[in-house]
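Then we have subunit A:
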Amino acid sequence: MKKLIVILLLAVTGYFLVDSFMDLGRTGPVVETGVKDFYLDKTVSELKVANTITSIVVNFRGFDTLGEVTVLFLAATALGGILYKRRHHVGERSVLFPSSPIVRAGSKLLFPAIVLLGVYVFIHGHLSPGGGFQGGTIIATGFLLMLLAYDNFSVSHNVLSFIESFAGIFFVLFGFAGMWAGGTFLENFLPVGTMNNLFSGGIIPIVYILVGFKVAAELTGLIYTVLHEKES
Partner candidate 1 sequence: MVGSPVLLIAIPLLAAFMIPLLGMIWKELVRIIPGLVLAFMMISSASMLMYVTNNGTIIQTLAGWEAPWGINLVFSPLTAFLATLMTFMGFIVWLYSYRFKRNVDFEPAKKYFIFLMMLVAGAVGIVITGDIFNQFVFIEITGISAYALTAFYTGRNSAEASFKYLLMGALSSSALLIAIAIIYSQLGTLNMADIASKIHLMPAGYKVTALIFFMMGIGIEAEIFPLNGWAPDAYTEAPGPIGAAFAGIVVKAGVYAMVRMVFTLFDVSGAMDILLTIGLITLIVAETAAIRQEKLKRMLAYSSIGQMGLVFVAFGIGTLEGVYAALFLMLNHAIIKPLLFLSGSQLVFNSKEKLIKEVNGLGKYMPFTAVLFALGSFAIVGLPPFAGFWSKLSVLTAAANEGMLLIIALILIVSVIEIVYYFRVVNRIYFFDKAEDLIPQKPRVNAVIAMSVLGAIILIIGFNPDVVSTVLHNASADLMDTPQYIKNVLSAGQSLTN
Partner candidate 2 sequence: MELTLNILGAIATIVLAFIVGMSYGGIVRKITARIHNRMGPPWYQNFIDAFKLIGKTTAINHGIMQHFGPAFVMVSSIVSLMFIPILNNGGWFTNLNFDGDLIFLIYIMVFGPLGMALGAGQTGNPNSAIGVTRGLSQMVGFEIPWVMALVALMIQFDTTSVTGLMEAQHETGRWMMFTSPFAFIAAVLAMLGMFRYSPFDIVGAPTELASGPVSENGGKYLFTMMSSGSIFAFVKLTLYVDLFMGGADNLIILVLKTFALYMVPVLYGIVSPRYRTEQSIKFFWGWPTFFGFIAILYAVFV
């Protein structure tokens, strides 16, 4: 009965959602020139960043990104808070099955490559698809792999904490630096260089690298926290 009601309700919702979006391709948006054209234009002309998405994420809408890393930071802290136990059993894990030697060997092999890929992805965030988030996530998968493979693999909580804090602090400090140099928060105050160079785009790659570090540290921390949550 309940399911039927839910299906009916969802059918109505779905109808209106379809109604709102299906016409888009046919009639197009009512306002033809949105902000995107400006972004596409300025990315090339002023920021000299190849990846428009990166320029939007880090510069045009950099404030969102700051909020976003904060959300992540808060989630990591919240996880610690919610799963907090007075007696923290370091090294004991709830995932109890032993992993096979293949996994262990493979992990050991893959781990540096994964980290390297992650670093590559966030360093080249302004040039090619990818960026801090993507890179950070890739690095975190490496750690996940290691954690799955080795019972006793441990990451220093303090180091993670340092990394995420410093990354966050520098993000904000770069924002302040923009304020101090150019007048607005998060302003791109460094020279932008030339298009499609690694060292181009002013603070954009720097910030994205910070974001990458932060995301990597936080995701690793999250995984670590959840893994070490044990039935009491």
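How were these picked? Simply put, all candidates are chains of the complex that A comes from, given by their letters.
Just so it is clear, contacts are C-beta pairs under 8 Å (C-beta built on N, C-alpha and C of every residue); 3 or more make two chains touch, one makes a residue touch a chain; residues count from 1.
Just so it is clear, the structure is predicted and the values come from calculations on it, not from any experiment.
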Subunit A in this complex touches just one of 1 or 2, namely candidate 1
Residue ranges of subunit A in contact with candidate 1 within the complex: 16-17, 19-21, 24, 29-36, 38-39, 41-42, 59-64, 66-68, 70-71, 73-75, 77-78, 80-82, 84, 158, 161-162, 164-169, 172-173, 175-176, 178-179, 182-188
